[in-house]
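Note that this complex is displayed minus one protein chain, with the remaining chains in position.
Entry: chain A
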Amino acid sequence: MEREALTINPAKTCQPIGAMYAALGIHGCLPHSHGSQGCCSYHRSTLTRHYKEPVMAATSSFTEGASVFGGQANLVTAIDNIFTVYEPDIIAVHSTCLSETIGDDLQQIATKAKDDGKVPEGKYVIYAPTPSFVGSHVTGYGNMVQAMAEQFAVSTGETLDQVNIAAGWMEPSDMREIKRIAKEMEVTVRMFPDTSDVLDAPQTGKHVFYPKGGITIPELKSTGDSKFTVALGCFSGEPGGVALEKKCKVPFQTEDLPIGLRATDRCLMTLSKAAGVKIPQSITDERGRLLDVMTDMEQYFSGKKVALFGDPDHLIPLTEFLIDLNMKPVHIVSGTPGKRFEQRMKAILEDTVPEANVKNGPQADMFLLHQWIKNEPVDLLIGNTYGKYIARDEDIPFVRFGFPIVDRIGHSYFPSVGYMGGLRLVEKILGVLMDRQDRDAPEESFELVM
């Protein structure tokens, strides 16, 4: 089907949900959606379906009047109400297509709220523009990460023995894992955002608005005095690194999310260099275990064709990892626009799978991916829950990875980053491939030992 205009079965969603997710990674923060009530409701529902956790966020509840006269009054009232009743430390406001089109200026409104005395002493309002008609949910996440750095980081002139991690879009489990690795390396890191202990909160018999996790305000402020920033993910984490360099002259380097062997190597090398520490034996052993499994099971990966879809920062290192496993990523789709995706993918694929289909941005959607798969079938599909239609239609083994995953659990609790995360990915991939081999094996070659 030739298409010029429309998107069928999208491989992305809109900016505000990314900003909302990122904002939940600040301790005591209530995300605020400056737009119609539906936006906030949809984002909360989607995040709730993905995390099986209550997700708190407020909305300006736009009405017809607000959209004619501007949403300033709504937002100022909202800020006042929120601090009075929900008592957050921070309100992180993001815009929507509606408020952007009207031309509401979040910075100006936030300043007015402060001038009017609606922001109590020691409390904060931060803001990120997230027009839904630009980029994708990944862009919105990046914009909120940037806002955190820009609006909190302070340079006191002192340099602290700590390294910032401007965390790209990862699961709470992944953020927890990166903190564990840093601790193992004896590096003090300031990671923002940090959704661990927020969206994987334990059952306590209570419903709390502000779970214990998230980077705190003093920690966020101190990022301006850190000696280095490692930004993870050029789409979702880098804006934080750039902002810190600009505002506080903290040097930064962008690395891929540490998904797979080589991306984890690079990430940890950069971190160790920045912090001036050596990689400890315990981490080297983890690497060894991942490599051991990759070699032990090499025959089961070899030559298998893979289709994958999702967000650029996930797909770039994942594709590299699949190639290192001797698999063939043949179809790759991301709804998120951006030239750097094409460039990176080209570099990763050109030696081994130059014929791979890669598309991102407009019309890079699940419909296109399905067409590609019909033309050239694959042995494995990797992506978020929306892949299940294709997996079922085409009878393809399917590994859930990315956002959103609304039909399985595990992503909140078990990391996909680092060497241990790589091990989990390998296990998941092997699991579906070998289940398939068992299912399809003729009686005589149905094997006990694999």
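Note that a contact is a pair of C-beta atoms (placed from the backbone, for glycine too) under 8 Å apart; a residue touches a chain by one contact, two chains touch by 3 or more; residues count from 1.
Convention: contacts and distances are computed from a predicted model.
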* Among "Deoxyribose-phosphate aldolase", "Heat shock protein 70", "Indolepyruvate oxidoreductase subunit IorA" or "Nitrogenase iron-molybdenum cofactor biosynthesis protein NifE", the UniProt name of the subunit that does not appear here -> "Nitrogenase iron-molybdenum cofactor biosynthesis protein NifE"
* To do: Sort through A:F69, A:F209, A:Y413 or A:F446 and give me the one touching the missing partner chain.
  => A:F209
* Contacts of chain A with the missing chain: which residues? -> 1-10, 12-17, 30, 32, 35-46, 48-49, 52-64, 66-67, 74-75, 77-82, 84-86, 96-98, 101-102, 131-134, 136, 201, 203-207, 209, 335, 362, 386
